[in-house]
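Note that this complex is displayed minus one protein chain, with the remaining chains in position.
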Amino acid sequence: MEKYIILIFCKDKQGIIADFTQSIYSNNGNITYIDQYVDKENNNFFMRTEIEFNNKSDFKKFNLFFVNGPVKKYNINYDISLKYYNSKVGIYVSKYNHCLYDIISRTKSDELQIEISFIISNHIDLKNIADKFSIPFYHIPVSKSNKLDAEKKQLDILNKYNPDLIILARYMQILEDKVISNFKNKIINIHHSFLPAFPGGRPYHKAFERGVKIIGATSHYVTNELDGGPIIEQDIIRISHIHNIESLINKGKDLEKVVLSRAIKLHIEKKILVHLNKTVIFN
Amino acid sequence: MEKYIILIFCKDKQGIIADFTQSIYSNNGNITYIDQYVDKENNNFFMRTEIEFNNKSDFKKFNLFFVNGPVKKYNINYDISLKYYNSKVGIYVSKYNHCLYDIISRTKSDELQIEISFIISNHIDLKNIADKFSIPFYHIPVSKSNKLDAEKKQLDILNKYNPDLIILARYMQILEDKVISNFKNKIINIHHSFLPAFPGGRPYHKAFERGVKIIGATSHYVTNELDGGPIIEQDIIRISHIHNIESLINKGKDLEKVVLSRAIKLHIEKKILVHLNKTVIFN
Amino acid sequence: MEKYIILIFCKDKQGIIADFTQSIYSNNGNITYIDQYVDKENNNFFMRTEIEFNNKSDFKKFNLFFVNGPVKKYNINYDISLKYYNSKVGIYVSKYNHCLYDIISRTKSDELQIEISFIISNHIDLKNIADKFSIPFYHIPVSKSNKLDAEKKQLDILNKYNPDLIILARYMQILEDKVISNFKNKIINIHHSFLPAFPGGRPYHKAFERGVKIIGATSHYVTNELDGGPIIEQDIIRISHIHNIESLINKGKDLEKVVLSRAIKLHIEKKILVHLNKTVIFN
Partner (left out) sequence: MEKYIILIFCKDKQGIIADFTQSIYSNNGNITYIDQYVDKENNNFFMRTEIEFNNKSDFKKFNLFFVNGPVKKYNINYDISLKYYNSKVGIYVSKYNHCLYDIISRTKSDELQIEISFIISNHIDLKNIADKFSIPFYHIPVSKSNKLDAEKKQLDILNKYNPDLIILARYMQILEDKVISNFKNKIINIHHSFLPAFPGGRPYHKAFERGVKIIGATSHYVTNELDGGPIIEQDIIRISHIHNIESLINKGKDLEKVVLSRAIKLHIEKKILVHLNKTVIFN
């Protein structure tokens, strides 16, 4: 059995689903999962399907049929990928180790179907973890004076590995524009607040100042706007007056790990469609 | 525009979605929403669609086409209903008023698109609420000696109104078999525990005894097995050692209201398919 | 048995608890509940106790002892009130009825120990609810030109009833300064966002625009700064791309009701201490 995931985006029109499903059926394919969403306000059509074919040849026939038929007829943007595929992932870290440990643990316990290809860090602190798990570790310090040089070094590594996903696992630097533009909708950051509340630095300090009763974490794709990219996942935990900043930071760690790992899972399982700075999550 | 909701259940086979969507498309219908689920273990196919036609005539053509085509080909069980329709609802209560008030409030604030046709109670206590909102109130006391008579009275009322849904809003009696069988998958109960924990009477007392850290509520369709019917919705709240039974009862009220009203909403919006004592919720 | 609640705030010093508890014990009082919090960063001491005396005479002896002893020694700010007391409450509304219905329902089902003394509204729409439950209803339209006049009318009513608490149950106007200053820490507003995200008008629209995955509600004391007062309670619900603005508004209603009623309950049970625009919640 050949299993594929197909993501589709186009303007909404009568007949898309009928034509699409017909194109699968008539080529001996089987739809095992279909999730579809129409944004009525903007007349947009989004769909995620999982399909299976008895052999590669049938899939190829379908593919030809689909690309020359529905794709042209409805002007469809699409993405077809194999369902079972170990995504190659690069991780950026600084000094905090909880997200890195969490991603590694989930990989080891088969929760995340990824291969961690490399780790980049502006600090040397977490190299011992990389070594323990035999993951290539690149120490690229970043300062005001060496930004361009650091960017070049990063790009060299990124080009070498060409990862399917880059994870900023509490990387405390802003990425350079070229890295962002080269990996559009492929860089996921975890921000330790409930965006759009408390963007930028020291969100736990700001939350403490304001006296909120809940703190949050947000995973999002990285764009040029700081903490302004498409939100993938958010979650929260209750706090109270008894929590000082230190305990907020500690409580938040749990949240950051969970919210980041959910976003990673959604990305590698091709469950996210980005449109106009918002995400459609097929879940 | 004529808007309909179609629920479908059958054995899974290649081509169902293609044939179904084609039958809509070829009759000038438009699918505005599709949610589908395949139970692979048991090879069952479930689907909920929302479709619209420009006029009743197109819908009728589709209907004929559908019933003679896909329905026969795939042996489909289906349910077609108008999307905007004020469901007629009957409510059973005893002495607790919080769920009744909640349902009325949500109806008044347009959260629930229902018409409360009547209230049946084994006690007279809540008649004043019914009166305040001009809802017919039937006081039918139930005792060991008058069960059959009470059942008959209830059936007379139910037959008179023929409600789309019967809500047991903390009705502290077990319904008679004939009421249950006449309104299969049309009677929703709220049980004040996280089923299957603490079925039967006094669940808050049992939860207190066991020292649980979370209490729950469960809304389910009523079957002959006490608290054993298909679960529609569940939710929980945290408690701690400081809560005695009285405070559990009070905290639980909030939960009961919310969990019951969510189930009502799912039912009247035709988002529930029952299969083998479990629910498929299209949400 | 005479039961009292005592709230205490002062600078932290060794001996406060010992002296306080001794002053109760030596006057035949019994502490049934003690909750205490020290803000170490700012060296502040907060405490809530529930105490009982066999008779009023013992309480009076304690009171004298306490006021002349610990209060002077530690420069204590305190508030003593009877434990069982039906708070008098005034409610402001506009056109939305869900929060009003909810407060009334909870009062009727004994979840809230309050007496709703009056309702003020800038619109006439909800008068029928007030009438149904025999609550005095004052219609005070507010426009740019009549602000001072409207304020005066409101103040007359507030002075007449002198409520223990004023609830803004989705009142869509900003209160005048004098109302706010006359009832400092006695006016609770429900804001339909997770503050400090989306303050001001149309938060659901803004949440939709940003593509957040969770929406929230915040109850807070009203100060001169719009949506900037001390936060009492917050909660959230998950949303997704499928929710348009209308469905956000509907989903949010449930949240608003719950978050508002929790704040009301905390206030009337004297479980809130306000300090420097933040709340200490003894819960």
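By written order: A, B and C. Residues from 1 in each chain.
Criterion: contacts are C-beta pairs under 8 Å (C-beta built on N, C-alpha and C of every residue); 3 or more make two chains touch, one makes a residue touch a chain.
Since the model is a prediction, treat every value here as computed from it, not as a measurement.
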item: On subunit A, residues whose C-beta touches the chain left out of the figure; value: 96-98, 101-102, 104-106, 108-109, 111, 132-133, 250, 253-254, 258
item: Absent chain, residues of subunit C that touch it; value: 14-15, 17-19, 21-22, 24-26, 28-36, 38, 40
item: Contacts of subunit B with the absent chain, listed as residue ranges; value: 37, 39-41, 194-198, 210-214, 216, 230-236, 240-242, 244, 277-281, 283
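We adopt the following convention: only the chains that are shown with their structure count from here on.
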item: Most remote chain, CA-based centroid, reference being subunit A; value: C
item: Chain centre separation in whole Å, for subunit C relative to subunit A (CA means); value: 41
item: Multi-partner residues of subunit C (each touching 2 or more other chains); value: none
